[in-house]
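Accompanying notes for the structure given below.
All protein chains but one are shown at their positions in the complex.
Then we have subunit A:
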């Protein structure tokens, strides 16, 4: 299954319009700096970044579904693979790995390689383990999955900027939202 999505991810990424990642990296960096200035409290910055990600995610899912042509996933395991192999590849051009499943298959860790957001970045000592620099990614995953009826919680558990060896996002499936029929629709 993983192989299949690997290939699909590559194919889709080759198809989409691309730009040099440096513009994105630098702009993101400038924005985070601005947020830290505006909010003072680091926790607030994390929340704000997550929120921004959420807003992106709810719009990005549409493009994702349209460009990748992926249909409904049979289970959460497949969803995880699709996010890692197709989602990350298609938008950021990077590979992510799924691992550390819990017994219920409702929680997994997403390991991100070569995150373009953190190129050129070095966190000052006082922000390490406090600021989740790439927290926007958590929001994107949450927003996108919510649009396909999955309520998840994403948190950064490890970040290379805070001297960890890898960057890892923990994704927990909280509930599967039921398909609600809009009011007044028969």
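Of note:
The definition used in the following text is that contacts are C-beta pairs under 8 Å (C-beta built on N, C-alpha and C of every residue); 3 or more make two chains touch, one makes a residue touch a chain; residues count from 1.
Definition applied: contacts and distances are computed from a predicted model.
The listed choices are "Trafficking protein particle complex subunit 6B", "Actin-related protein 5", "Mitochondrial import inner membrane translocase subunit" or "LALA0S07e07470g1_1"; the UniProt protein name belonging to the chain that is not shown reads "Trafficking protein particle complex subunit 6B".
Within the whole complex, the absent chain has one touching residue among A:31, A:47 or A:147, and that is A:31. One of A:42, A:56 or A:121 touches the chain omitted from the figure, and that residue is A:56. On the side of subunit A, touch with the chain left out of the figure occurs at residues 13-14, 16-24, 26-28, 30-31, 33-35, 38, 48, 52, 55-56, 59-60, 63, 90-93, 116, 119, 136.
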